[in-house]
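This report concerns only the one structure given below.
Complex shown without one protein chain; remaining protein chains in place.
What follows is subunit A.
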Amino acid sequence: MSAFIITDLEYRYAAASVPALQGININLAKGQCLGLIGPNGSGKSTLLSILSGLLTPTSGTVFFSQNDNLTLAKYVQKNVALVPQEYAFYPQLSVTQNLEYFVSLCAFSYAESQTRVETVSHQCQLQEVSNQKAKFLSGGYKRRLNLAIALLKDPQILYLDEPTVGVDPISRGSILSLLSALKNQGKTIVYTSHLLTEVQDICDQIVMLKLGKASYLSLDQGQKCLTIEFAHTLSVSWVEQFSGLSIKVECKDNHLKAYIKSSAELFAMMALLSQSQLDILNMHYDQTSLTQYYLNHMENNDITEY
């Protein structure tokens, strides 16, 4: 079942000559994690603002699966939580005071509020700093508090904007583990980050935005990349052999990259190499990295779908 469906979405800022977003189509299943990546100014924040009900699309629709027939703003208030990149809390208040204040804005009873504060403190491992003023916390704890406040209302959908910026590897690990645990509990997550390895680790779907247009990447965890450096430049006729194997290859001078989806494809590829008797200088066989996709995509001016 879908958490939300975005259809032909376009957004144009007043007086802007080109749309900030156009032709966006996303269908995100409940309990999945969507990674939003792209350079600064590519439209990620605009898309998050629309999903949060802060902006109204110029055209297209955003549909949240729900039984309550709520308006977008009401649905967001009830089921969606934001974790901004900034520390969106009160530095002069202690961790507990921050949590108590934000939980008081939710429609919980006093007892429920207390339970939510305790649960979230435990989830985000904030108990040991509960009485410290937020401004004196380390970067990692500040990030956890930022996340904890979002979790107070027990949201079904969570938007996170670079939630691990400026965080040490241990704290980053604990934040990512928490997000994985939330996903396992059925929470839907929209995650934006420039740290592509993180996105690759926790996201099920990835949308790359460039100048307001989207490319959709469904990362097949089994797909790997065979990178070979030959002694000589490869001939076009030799490379064309791969079209018969339906293996996607990229070739430039004496370098070849082949995207392998199964063992059978790997064996077929090795057989061809063996027959060709070309001199091989170097060879890697590795998980395809999102960084590779990202760089390839951003270097090309056209929009390609993988």
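The rule is simple: a residue touches a chain if its C-beta (ideal position, glycine included) is under 8 Å from a C-beta of that chain, and two chains touch if they have at least 3 such contacts; residues count from 1.
The rule is simple: contacts and distances are computed from a predicted model.
*Asks:* Just by its UniProt name, which of "NADH-quinone oxidoreductase subunit I", "2Fe-2S iron-sulfur cluster binding domain-containing protein", "Transport permease protein" or "Biotin-independent malonate decarboxylase subunit gamma" is the chain not shown in this complex?
*Replies:* Cross-referencing UniProt, the chain left out corresponds to "Transport permease protein".
*Asks:* Using the document's definition of touch, tell me which of A:Ala16, A:Leu105 or A:Ile280 contacts the absent chain.
*Replies:* The one listed residue touching the chain not shown is A:Leu105.
*Asks:* In the full complex, which of A:Ile26, A:Val62, A:Ala81 or A:Cys124 touches the chain missing from this view?
*Replies:* Touching the chain that is not displayed is residue A:Ala81.
*Asks:* To test your reading of the contact rule: which positions on subunit A touch the chain that is missing from view?
*Replies:* Residue positions of subunit A that touch the missing chain: 45-46, 48-49, 52-55, 76-78, 80-82, 84-90, 92-93, 97, 100-102, 104-107, 149-150, 153, 161.
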